[in-house]
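Supplied in structure tokens, the structure appears directly below.
Shown here: the complex without one of its protein chains, the others still in place.
Order as written gives the chain letters A and B; numbering starts at 1 within each chain.
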Amino acid sequence: MPAREDILSALRVAAPKPVPRPAPLTGTLVFADPVAQFSQMLGEVGGACVRVPSEDGLRAAVAGLAVIGSAKKVASLVPEAHPGNVHLAAIDDPHALASVDVAVVRGEFGVAENGAVWVPGAALGPRRALLFVCQHLVLVVDPGLVVNTLHEAYARLRFDGPGFGCFVSGPSKTADIEQALVIGAHGARSATVFLVG
Amino acid sequence: MTEVGLFIPCYVDQCYPQVGLATVRLLEKLGCKVDFPEAQTCCGQPMANAGVGDAARPLAERFVDIFERYPYVVCPSGSCTSMVRHHYADLLPENARLPAVAAKTYELCEFIVDVLKISRVAGAYPHRVGLHQSCHALRELRLGSGTERRIPGFNKVRGLLGGLDGITLVDLDRPDECCGFGGVFSVEEEAVSCAMGKDRLADHLRAGAEVVTGVDVSCLMHLDGLARREKRPLVIQHVAEILAGAAP
Partner (left out) sequence: MTAHAEKAAAFVANDARMHWHDTAVWHIRTKRDKASSAVPEWEELRTQAAALKAHTISRLAEYLEAFERNAVRLGAVVHWASTPAEHNAAVLSILEKRGVKRLVKSKSMLTEECHLNDFLEKHGVEVIDTDLGERIVQLAKEPPSHIVMPAIHKKREEIGELFHEHLKTEAGASDPKYLTEAARGHLREKFLAAEAGLTGVNFAVAETGGFVVCTNEGNADLGVSLPPIHIACMGVEKLVARAADLAVFLRLLARSGTGQPVTTYTSHFHGPRPGGELHLVIVDNGRSALLASETHRRALSCIRCGACMNTCPVYRRSGGFSYDATVPGPIGSVLAPSREPERYAGLPFASSLCGSCDDVCPVKIDLHQQLLAWRHELSARRLTPAPKRLAARLGSFVLRRPWLYNLLGFFGRAALRWTPRGLLARLAGPWGRQRELPPGPRRSFRAELRRRRAGA
């Protein structure tokens, strides 16, 4: 393919002397209470954080959410949080998920500095659209797995094979109309994170 | 006694002699012997700013010739000083005498604070003063920390002004937004330039300033021009004049 060769050779010719990689950063932000910071940041970005001391209380806590109460269709990948009434395994076509009101998904860990939760593709099953097309999102995370910063996050992450993963920080939003913040743009209108344990 | 070669911006020489005189008075008060080499005219910034390096180069060479014999070169202008310290190297990359001359060229306030090691100039100035932070002084010479960077706050100019008896330094809404002079920008983009300057004046007025000061007559000339045309109740005075004991 001529473009490929043209581009790569142009880049080789134009390249300056190689500049070495900088040494990794040391002394990045550490919080006295990462879980408290996570909760605060999540609130600041329009999400909600609910602490549940043990798995026993999780079901009740989730069932008590207003969005669950009014939901017709709950797609749950975390049975201990909610049984769900959408049979995800039978759904082939992601378009069929468009009517899901609440998605309940497991998050792998949280990031204190920005209220984000890492949701690996594996946690979503074969139809990752669920994370984005639902009206409301519920995430279940182990509070023992809240890291301070993205540096620590990437230290945990491996990208060896094909897959998908997403940091989700609160509900979808936009400020494209006169900088007025509107929660609930195209993705979830609300995001509630349950820290269980 | 500290011997200083005084470098005066061309527009100060021609239109604002009182700023030059105040600079001399102030430096002498602080124990300097001030010499003004008459061969000087201009640092060449207007030409460089217009992109015509060839026109600026001979002026840069003259500067090195004229000022290299002084232990220190002091100038009551952030932009002219920055021209020498930061931009002459691009114009005269092969000039072996330049680096030493550039290294000993100082803006007035930084000279007082960093070389004379004087943090307080005695005097009284019982007025409400707005400090305009000239861009070259702030972001090239780093006379202050600025609002953009997350570093411990400092400001050499504000520090010196703050030491005067009775002075009130007002708090601006945008403490270091550009006034809009920018050299040729002031005439080539006249509309935006004046809009920027007017917004600065409005900020100072809103903060209750009676006097607007700064380290660069180029900025002050532009702000003063706007203030007088719009008949704003503001006096615009260079820092040298205030520190040297001049009334507004």
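As a convention for this text, a residue touches a chain if its C-beta (ideal position, glycine included) is under 8 Å from a C-beta of that chain, and two chains touch if they have at least 3 such contacts.
All of these numbers come straight from a predicted model, not from anything done at the bench.
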In the full complex, the chain left out is in contact with A, B
Missing-chain contact among B:G5, B:G44 or B:G214 belongs to B:G44
Hidden partner sits against subunit A at residues 1, 3-4, 6-22, 24-25, 27-29, 41, 44-45, 94-95, 98, 111, 113-116, 126-129, 131-133, 149-151, 153-155, 157, 159-180, 182, 184-188
Note that subunit B touches the chain not displayed via residues 8, 10-17, 19-21, 24, 36, 38-42, 44, 46-56, 58-59, 62, 87, 135-136, 138-140, 146-151, 174, 176-178, 180-199, 221-222, 224-226, 228-229
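To be clear about the criterion, only the chains that are shown with their structure count from here on.
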CA centroids of subunit A and subunit B: separation to the nearest Å works out as 51
